[in-house]
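Below is one structure; the comments refer to it alone.
Every protein chain of the complex appears in place save one, which is left out.
Going in written order, the chains are labelled A and B, and every chain counts its residues from 1.
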Amino acid sequence: MLRRCLAAFPAVTAAVFIVPVVIGLIGTWLPAFGYLPALGAERLTWAHWEYLLTHPSVPTAARHTLISAWGSTLLSLLAALTLLALTWRSRTLRWLRRSLSGLLAIPHAAFAIGIVALLAPSGWLIKLASPALTGWELPPIFSLVRDPWAISLMFVLALKETPFIIFMTLAALQQLQVGRSLQMGRSLGYTEFMAWRRIILPQLLPLLRLPLFAVLAYGVSVVDLALIVGPSAPSTLAVLVDRWFNHPDILRRLPGSAGATLLLVLTVLSLGLWWLLEKLWLRLSRPHWDSGQRRSALHWLARPAEGLSLLLIGSALAAFMVLVVWSFAFRWGFPDPLPQSWTLRFWERGWTRLQQPFWLTLWTGLAAAVIGLVLVVGCLEHEVTLRRRRPGFTGPKLFWLIYVPLIVPQIAFLFGIQVVLVWFNLDGNWLALLWSHLMFVVPYLFLSLSGPYRNFDDRYVRQAMLLHGGEWCALSRVKWPMLLRPLCYVTALGFAVSLAQYLPTLYVGSGRFATLTTETVSIAGGGDRRLVGVYALTQWLLPMLIYSLALLVPAWCFRHRRGMRLQ
Amino acid sequence: MTKTRLRIIRMFKTLRHMPLVASLVLTAGLPVAALAWDDLEDAARGQQVFFNAWGGSEPINDYLLWAADEIADRYDIVLEHVKVGDTGDVVSRVLAERAAGRDEGGSVDLVWINGENFRAMKEQDLLYGPWTDRLPHYELLDFDNKPTLTMDFSTPVDNMEAPWGMAQLTFMYDSARVDTLPDSMAELLTFAQENPGRVTYPALPSFYGTTFVKQAMLELTDDPSVFYESANAVEDPAAELAPLWDFLDELHAVAWQQGRAFPQDAPQMKQMLNDGEILLSLSFNPNDASNAILTGELPDTVRTYVHSGGTIGNTHFLAIPYNASAPEAAMVVANFLMSPEAQARKADIEIWGDPTVLAIDQLSRDEQQLFDDIERGPAGLSDEALEAVLLEPHATWVPLLEDEWQRRYAR
């Protein structure tokens, strides 16, 4: 009975999340070819593509997009891997692991605002050094942020994504039983670093493919971060397209749709290229696996890797601190190292102003995370049945579809979805909002839970069934409690994903739902950093709280169970 | 409104379709227009108005909270401020609703709008109206001295949107850092050359940036009248714009980041002014600086100025989408926001500092007192300085400016 119920999960999950994306895409593709009857455009034409492809800003904007997306993906992968390889078993790693949840909880907009307040020509760093060290009475005229090559955007994206890649790598490593492989490698005389390169990496990369796809796709389509730290003349392609969708000249939505489609094409091409490169790397490096080389010339990387992890945690911490200082400032000019006068009024006001959004965000996030968890656990449990039926089975092909919302740029289907929702009178409805969040929560949950869940030793379940009968009992009293740690953790992750949704909340909610994120983004538009500090910190602290709970609850439950501790 | 009056209105409401009663009312000398408005206020009772307005400024959000309280008390209407980042989002939403065939019961009841967004919605028949002449406070508007009340960026308003506040391109500077001020675009260039890296303006198509460029365009030509005609009617529009591009080329060479990067909008420039990254910032609200000084956002040495040849001025409005769920209540809200009381509070620099659209000399003595009581801010401008207002050039020039600007500076 239970098993038969489970069989429905994958189909339902996929249908609920894919059908709207497809409809949304069609609703974007038709305008791209000139069909949008609401504007009186009913003739199919290439004109909007022509406009797009001959637009003076598009080539550079596309270059910005590719540099920042590819650069940040490669950098964050490199950073995560070097960090893990060089700090494996060391104290640094344990330290990093502990701070990981804090890093994952960072809402990217808040992080970017903090980084700008830190690194801008008039940022905190230069304020602290001026005029005593630099002699500057005015901020310097060179700028580390918003550079015309999108390098700063790339770095901020990379900093933001590295914790996620580390998190996903740790999950994948557990699957690979790294400890044993490394021991073996070392017993054969390989340095630990070489053992990583020759033994672990070739197995690891395929496992990281999906998370990296998500990171790459995010880099191509990100709007808010690009607005805050990206170049401005022109901006990235996603920003350009977003502007057309909001352009006063309504007809710009037609080339806008073409632009959104181009973003999708760029994403798909990027993912394809990534896949090819991965294959190529494996093919090219295969002859070296048994070359017998046991030491690597790359050993000197150990130090920089430690530096990198410090930089990672340090920059998050510093971004956090600068927001804290700003939120209590009344007057803060250049080059004062600290505000001239302080005030509590922005917290007092922010607190009353944010109460409603706070509760809405909390309930929506929790609901999305819990429903998402039920759906994902249902799918994964069903997979167990399937795997028994067909050994060697790794999950139905259908599951790939769940990742579609992560990979398709949001702008490319949200307008279409909005039209459909309005059609069915579902816009501005909390359930519709919840569903739109689930669209993004479910794939992330799937991505992060499937590793630990698939790794679970199924014999525990068989044993429990033999001892007590009843599959439900075996799952609810043995399997899920044993998986409590990852279950709690991914619930917190799901919560953070729901919290971060900006465009879906705006489009699907018809502007009727104010969440911490929509409030922060709209207040960020006013540029008052003291208020932005208050909002961004609240938006940061809430997921941090949830993450801490997700760590503490299992830790407390199993405080007397050594076997349940993190290895 | 008293209970008896209410009861009378209800009575008339039930009877109004009877011609006999109507004629009786007329003969009894009751003003029909006023009755119609009261009737409308009555219909608006209990309705909810979703007011979509930019939510980036705390003073403005606070002001709207105050307005919502007042409106709830007086008219039994729930005013919800839907905070938007970009009015374009609202236009998109109304558009999506029309695409889906929802011609009534839309999600937007009232929208803060002007310029190109207004033109687009008007041209696409996305607006309700005409309606503004039905508002009792319509008569108090200062049409004589404020031509932008009827002409929004060269698009006739045609009573499709209600004036809410006045705007004028104003420059800010920190008097602790700047002594001599530029009085024209030509002097601005000299100023920038003397202070390399310290002058900039927002990137187009941000409307702050577009206005700055339009200001330059109007100042740098010998004959500004060309720009008040449709660009399509001008023989060689590119030739007319040549001096502008020469000017911008020279300016960018010495501008912030050498013109390879620009701020997003005016709020960001305000930050940069506070930080000393740039020496001049701009705003559409002459009282913006004063308000920012009071809230601590800018140092108290900040002052404002305008070019003596005049700067571009315009008006911002309130419009009702064609499919609004509660157009009656939206009108009542608009009428309240145009009341002397609401306008005076809005003009107060300690609250917001947005200049009024009303003709103050037409108000009652008490009402005038409300405006007289407002203190001039530390960075306020004299009325004389603000009198030199340039009208927005014809709207057809805007796409030309934006496209060419992007071709030259954003590629």
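In this section, contacts are C-beta pairs under 8 Å (C-beta built on N, C-alpha and C of every residue); 3 or more make two chains touch, one makes a residue touch a chain.
Just so it is clear, contacts and distances are computed from a predicted model.
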item: Record-based protein name (UniProt) of the chain missing from this complex, from "N-methylglutamate dehydrogenase subunit B", "GAF and ANTAR domain-containing protein", "ATP-binding cassette domain-containing protein" or "Putative transcriptional regulator"; value: "ATP-binding cassette domain-containing protein"
item: Partners of the unshown chain among those that are drawn; value: A
item: Residue of A:Gly135, A:Pro287 or A:Gly469 in touch with the missing chain, whole complex considered; value: A:Gly469
item: From A:Pro59, A:Pro202, A:Pro339 or A:Pro481, residue that would touch the chain that is not displayed; value: A:Pro481
item: Chain A residues touching the omitted chain (full complex); value: 388-391, 457, 459-460, 462-471, 477-478, 481-482, 484, 557-558, 560-564
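Convention: only the chains that are shown with their structure count from here on.
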item: Centre-to-centre distance between chain B and chain A (centres being mean Cα positions), rounded to whole Å; value: 38
item: Touching residues (chain side chain A, partner chain B) in the complex; value: 36-39, 55-57, 59-60, 120-122, 137-139, 141, 143, 146-148, 227, 231-234, 243, 245-250, 253, 329-334, 341, 343, 349, 353, 415, 418-423, 425, 427-428, 506-507, 510-512, 514, 518-519, 521-531
item: Sites on chain B touched by chain A in the complex; value: 50, 52, 54-58, 61, 80, 82-93, 95-102, 107-108, 115-117, 119-121, 124, 177, 196-198, 203, 205, 256-257, 259-265, 267-268, 270-272, 274-277, 295-297, 299, 399, 403, 406-407, 409-411
